[in-house]
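Okay, here's the structure, questions in a sec.
Here the complex is missing a single protein chain, while all its other protein chains stay put.
Up next is chain A:
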Amino acid sequence: MGYNWNWGIFLQPTATGDGTYLGWMFYGFKVTIALSLSAWFIALVLGAVVGILRTVPNKWLSGFATAYVEVFRNIPLLVQLFLWYFVMPELLPENLGNAFKQSNPIVQQFLSSMVCLALFTSARVAEQVRSGINSLPPGQKNAGLAMGFTLSQTYRYVLLPMAVRLIVPPLTSEFLNIFKNSAVCSTIGLLELAAQGRQLVDYTAQPYESFIAVTLAYLLINVVVMFGMRWVEEQVRVPGYIGGK
């Protein structure tokens, strides 16, 4: 094939003199983790709120939540990213927009990416939360109310604890998705893992090594997430219930 394998490339100093190529990779790895985890945290909180709102009797609240989900679920992730990065700063009040545009470019890229991934994923989390709540027997809500719980107490003590347990498996796949989706953020110049992989190719002309390393890094993240979520699933298992001990 005539390709010159050179795994030693990672230990060589970079052309720009800021450490080794492995250091670049590691930097990208850290950005991917920081971006995905922060976006995931926001997505969980927002998604839970919106998902709950979709199931409440109030038409205005559930209508708002439905609109939210449809908007963020139905616009391609890449388009949303461009909207947040290129369009949103222009729509902000002038001083706020200028402050954003004058900030460190890395901060701009990171913030836009985080907001974009968080809102996109929150719509998907909201759907899981809604389906979790709706999959409970309707009598559960009545039972909670009949005990004298208010509607919010019924959600808190009766519906949500079970709904959350039921949606751990689908949430796992959303959690995996957010790491994979974060690669899209390389398109606005954020130097996360995938972008570092490409940059490495530009500087070293060793595409195989570079992307094999990137692949392994994503794989590592996802294996850790999967085992972590499996552990969570074990912890919250209800005795005597479906899938319980």
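Criterion: a residue touches a chain if its C-beta (ideal position, glycine included) is under 8 Å from a C-beta of that chain, and two chains touch if they have at least 3 such contacts; residues count from 1.
As a convention for this text, contacts and distances are computed from a predicted model.
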Chain excluded from display, named as in UniProt, from "Phenylalanine--tRNA ligase alpha subunit", "Glutamine transport ATP-binding protein GlnQ", "Thiazole synthase" or "Sulfur-oxidizing protein SoxY"
"Glutamine transport ATP-binding protein GlnQ"
Among A:2, A:17, A:93 or A:137, which one touches the chain that has been omitted from the display?
A:137
Any idea which of A:45, A:75 or A:147 touches the chain not displayed?
A:147
Interface with the unshown chain - residue positions in chain A
137, 139-140, 142-150, 153, 157-158, 161-162, 165, 238-241, 244
